[in-house]
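Just dropping this structure here.
Note that one protein chain of the assembly has been removed; the remaining protein chains are unaltered in position.
The first chain written gets the first letter, and so on, giving A and B; residue counts start at 1 in each chain.
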Amino acid sequence: MRQSGSVLSVKGVTKRFGGLVAVSNMSFDVAEHEMVGVIGPNGSGKTTMMNMISGAFKPTEGRIALKGRVISDLPAQKIAREGVGRTFQLVRLLPGLSVLENVKAGAVFGHRQRWGREADDIAHDMLERVGLDAMSYAPISSLTYIDQKRVELARTLAGEPEVLLLDEWLAGLNPTELETGVELIHALRDEGRTVVMVEHVMDAIRSLCDRCVVMSSGAKIAEGTPDEVLSDREVIRAYLGDDDA
Amino acid sequence: MKPAGWGELGWAAVLVVLAAFLPLVANGYWLSIGVTAMMYIALSTSWVLFSGPTHYISLATGAFFGVGGYLVGSGMSDYSQSFWLMAAISPIVGAILAALIGFATLRLSGVYFVIFTLGLAEMIRNVVSWVQNNFLGSRGLYVLTDLRDQHIYWMLLVVAAAVYLLGWFVSRSRIGFALRIIGGDETVARHVGINTATAKVILFTSTGFFAALVGAIIAPRWSYIEPNQVFSPQLSFLVVIMALLGGSGRLWGPLVGVIPFTIIWEWVGIQFPNQSILFIGLCFLLIVYFLPQGVVGRLEELRARMRRAS
Partner (left out) sequence: MLDILVSGLLLSGTYALVAMGLNLQYGVARIMNLANGEVLVLGALAAFWLYTTAQVSPLLTVILVVPVSFIGNWLIYRFLLTPLVRRSKSQGALEVDSILATFGMSFIIIGVMVSIEGGFFAYKYLSEPISIIGSTTSLNRLVAFLIACAIGLALYLWLNLSRAGVAVRAVSVSTEASGLVGINVPRVSAFAFALGGAITAVGGALISTFITLDASIGVVFTLKALIIVIMGGVGDIRGAIVAAIILGMVETAVATLVDPGLTLAAAYLIFVLILLFRPQGIFGRRAT
């Protein structure tokens, strides 16, 4: 029963760690070319949700499907090959490899499994795309924080994913960097990419997302356009506590 | 391990040709050192194939090596098979054993793998002695062939060259690239789409294959095989030291470690036979505290610093 045009569909997903319910009965769909924000207070289960989509965790219950194919029972590497690419909350690069090789890793083993000249070309294109082609052969240790984030984004893009998962990609950037970062994601949006992003930066969510899913204590409490959900009483209560509602 | 280039392959070919002449100019003591060195070159290069990029410290070398040597001894003595047949079967058994161990341990974190390989040679030795004593009769295993030191040397040279060639292809292939990514960050590896367990098992299987083959080839040197002698846990540690001393970041790193170490090791064995264990311990500390990237890594670091300075 998936919506027409839905690329990613999450249905009744629950994740328990022992007695702790981190995510409970989450359902939402992401349409093609749509940019969906997953927001909510700290500890509300957003990152766990992302980890389940990318296959780092398996849902305890429910299922996740990509273009109608169930992916929630696949290991992470198969999900990546099916076409789900992700970045990590704390940026993860491969320090022993050059910038170009880091990005090439996405192209070689990702959705389309490129190799040789083709993989190099894609890696160069993606580095250019994030504005780092001049740094191709630099060691990872010489990069600034935003540049590391750019390399990670380029690596994910090089995997040519159908769905892109950005886990707090804008977190930890200074105001100037943030501007560059938002521009970069805006460009992705203009390309018509399908993106799910966990984010705390509300301005970015307003300007970037078509739709938002709001989580609190592991459950979905609201869904709609950013303006709708951010004026929702329950959402305000979740963020600010009962006293202010 | 960075992708190896054509130039490096050319140098390797020159070295192999030069090394082939050793038995013509040396005999006795130096030839015997040559055989030992060639054995360790083959073993530690194949160790680096897997452990270099992944940083998984394998101590299974002694187990595979012992399986190779023991199969030759048992096959020739208990079943009167030819040396050549047993030398062909041994690496296959070694590879199967490695694949099984890999399947059980390599899906988990590296620590489990190290622990598992730590006592492996000892455990297999116990089982083999038990089978030998209870089912095959406890008579000795003889390996009597016409093979002399120089023949063993040449065979080992061929194996070492084959290991190098395999490593050269691997370092330029997808699986070699995959292993480097796994060594960097296994979570990233999985999320870019690498089947990490399979990649590790395949490479580990190849090291099992070569270690058992080397064990089989060296067997005629002893002529009398005893489980206590072929399943030597010490061998695994020596291979790790030589590979890390040279540097596991390059395929030719172990070569740099093996040759001086073999000579020093022989010398320590003669001069201070009771302190050889102490010497192994000091080598490990030397590597950890002073040469974490090996001699080759240290040299490359110096070269990079000089280039930056100029």
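Basically, contacts are C-beta pairs under 8 Å (C-beta built on N, C-alpha and C of every residue); 3 or more make two chains touch, one makes a residue touch a chain.
Model, not experiment: these values are computed from the prediction.
K.L.:
Which of B:Asn27, B:Gln81, B:Ser129 or B:Thr198 sits in contact with the chain that's absent?
P.N.:
Missing-chain contact among the listed residues: B:Ser129.
K.L.:
Among B:Ala104, B:Leu144 or B:Ile264, which one touches the chain that has been omitted from the display?
P.N.:
Touching the chain that is not displayed is residue B:Ala104.
K.L.:
Using the touch rule from the top, list residues of chain B that touch the missing partner.
P.N.:
Residues 55, 57, 104-105, 108, 110-112, 114-116, 118-120, 122-123, 126-127, 129-130, 134, 233, 237, 244, 274-275, 277-285, 287-289, 292 of chain B touch the chain absent from view.
One rule holds for everything that comes next: only the chains that are shown with their structure count from here on.
K.L.:
Round to the nearest whole Å and give the separation of the Cα centres of chain A and chain B.
P.N.:
Chain centroid spacing, chain A to chain B, equals 43 Å.
K.L.:
Touching chain A in the complex: which residues of chain B?
P.N.:
174, 177-178, 180-181, 183-185, 187-196
K.L.:
Sort out for me which residues of chain A touch chain B in the complex.
P.N.:
54-56, 75-78, 80-81, 86, 88, 92-97, 101, 104-106, 108-111, 113, 115, 155, 159
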